[in-house]
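Have a look at this one.
Of the protein chains in this complex, one is absent; all others appear in place.
Letters A and B name the chains as they come in the text, with residue numbers starting at 1 for each one.
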Amino acid sequence: MKPAPFRYVAAESLGQALTAKVAGGSEALFLAGGQSLVPAMNFRLARPAMLIDINPLHELDYVRAAGDGGLRIGALARHRTLERDALVAQHAPLVAEAVRQVAHPQIRNRGTLGGNLAHADPASELPAVMLALGARLRARSSRGERWIEASAFFRGPLTTALGPEEMLVEIALPALPPRSGTCFVEVARRRGDYALLGVACVVTLGDDGACTAVGLALCNAGSTPVRSTKAAPALVGRRAGEREIREAARAVAGEIDPPGNVHASAAFRRHLAEVLTRRALQSAVARAQAR
Amino acid sequence: MSGERVLIATTVNGTRHERAVEPRMLLSDFIRHELGLTGTHVGCEHGVCGACTILVDGLPVRACLMFAPQANGRAIETVEGLAPDRTRLHPLQEAFRDAHGLQCGYCTPGILMTMKAFLAEHPSPSEAEVREALSGNLCRCTGYQHIVDAVMLAAKRARA
Partner (left out) sequence: MSTRQFGEAVKRNEDARLLAGRAQFIDDLTLPGMLHAAFLRSPHAHARLKSIDVAPALARDGVVAVYTAQDLGDYWRPGPLIVPPPPVEGAVFNERTQVPLVKDTARHVGEPVAMVVATSRYVAEDAAADIVVDWEPLPVAAELAAAVAPGAPRVHDDLPDNLAAHVRQTKGDYAAAAKRAHRIIKRRFAYDHGCAQPMETRGVVAQWDAGSERLTVWDTTQAPIAIRNGLAGMLGLSERQVRVIAPFIGGGFGPKIMLFYPDEVLVPWAAVQLGRPVKWIEDRAEHFVATTHERGQLHDAEIAVAADGKILGVKDVFLHDTGAYDPYGLTVPINSQCTLLGPYVVPNYDSTFTAVFTNTPIVTPYRGAGRQHGVFVIERLLDIAARELGLDRAEIRRRNFIPPEAFPYSNEIIYQDFTRLSYDSGDYAPMLAKALELVGYERFVREEQPRLRAAGRHVGIGVVCYVEGTGIGPYEGAKVQVQTNGKASVLTGIGTQGQGHYTSFAQIVADQVGVGVADVEVITGDTDQFYWGAGTFASRGAVVAGNAVSQAAVAVRKKILRTAAEHFECAEADLVIADGRVAIAGVPGRSIALGELAVLANPMRGAVAAGTEPGLEATSYFGPESGATSSGVHAMIVEVDPETMIPEILKYVVVHDCGTIVNPLIVEGQVHGGVAQGIGNAFYEQLVFDGEGQLLNATFADYLLPTALEVPRMELAHTVTPSPLNPLGIKGVGEAGAIPVGPLFAQALEDALGLPSQGVELLEIPLGPSRLWELARAGS
């Protein structure tokens, strides 16, 4: 189908884009990569009266080392960049591993991290990654800016904590402590499809081999990306051996209320949650031990 | 069409075009109907099939997922820009002909543009890498095997 008509504004500056958003209100949407928004507009499911094209804002396209050993990623950083960037590979391998599962190269050439997170599809990989890493997201409006914890950012299907005048401008990833391992695994019917279910996890080990931190989140397991608030923290202070990992995997499956749809039943998703949590933890632990 | 038009300037296959476009016109429609370059085909307008793949600033993208105004200031390459002239083919096109890498030909232009960019970055791909690079382009006729053969043949000839 063809999209419904809209007014088009090419952003000349961040400030101008934010002002235009105020003027347009909820009928105005930002256009970043467009890989989620434009299909929705082509189906006439989304019918914004105004599109503010922020692709000209190159100052939002960056990957930088943060002073604390973490990363600062501009909202307009393309998936393609995250796949190839040396800083991402070194400091946020979980992001690099997950972004390779996102769709196909043509999509990754345009799609942006900020756009993907602001779109907040609960089946999408990167929101779960942000939860697992404990990312912080910086939102800006013409009146100022604020930081939002990833755990507070995703509110519902396609719904975030961003206010109607706000733009997501930056994603801050904390430093990965030494002796950390990460893993992203998903099951999809075809390579590049939305995952039937995916698991992102970070495990940090102490000198005695016990876990000092475990972050674990799932995609397509609920109406938002789901962070494990019971099973993952329960691993802290214990060695993550085979038995503990299996227990944790079973417990994670119990923490979620996954959807059923044409591709997978809720029961199968719950089963996959257990299988993939086990595999992700095994891999993350092994990688942590190798460091 | 209704709506305020936007003035854009874009370079397609080396030729500069200036047009006033309605913002909602999809880039695929702009290339095909406004510029008359109908070699780029439309298969879905969902962003899945890849038939509309073009190169924007050298990178393959789905033309159905961009609006015409977004072409402003960009350099676009379509399948019409591959062959040096009407009597000759680009080496990639020759390899497709030699390996029977097309049947109905509808998905072919999108695949050619995707593979042109892929081979530029990966001149010595394995079959598995070619299949992965191809996975964003759907073909309903060939079962992909001869397409893969064509890409491997093109890569081999380029290395020789």
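Note that contacts are C-beta pairs under 8 Å (C-beta built on N, C-alpha and C of every residue); 3 or more make two chains touch, one makes a residue touch a chain.
In this text, all values refer to a predicted model and were calculated from it rather than measured experimentally.
Among the residues A:17, A:173 or A:196, only A:196 touches the chain that is left out of the figure. For the options B:4, B:57 or B:127, the residue in contact with the chain missing from this view is B:127. Note on the undisplayed chain: of the listed residues B:58, B:73 or B:105, the one touching it is B:105. Interface residues of subunit A with the unshown chain, by the touch rule above, are 1-2, 4-5, 39, 43-44, 187, 189-194, 196, 262-265, 267-268, 271-272, 275. Residue-level contact of subunit B with the missing chain is found at 1-2, 22, 24-25, 32-33, 36-46, 48-49, 51, 78-80, 82-83, 86, 89, 93, 96-98, 100, 102-109, 112, 127, 130-132, 134-148.
Everything that follows uses one rule, which is that only the chains that are shown with their structure count from here on.
Listed in rising order, the residues of subunit B touching subunit A in the complex are 1-4, 6, 22-24, 26, 29, 45-47, 50, 53, 59-62, 64-67, 69-70, 72, 114, 118, 132-133, 135-136.
Across the interface of their complex, subunit B is touched by residues 1-8, 10, 31, 34-35, 38-39, 42-43, 51, 53, 55, 80, 103-107, 109-110, 190-192 of subunit A.
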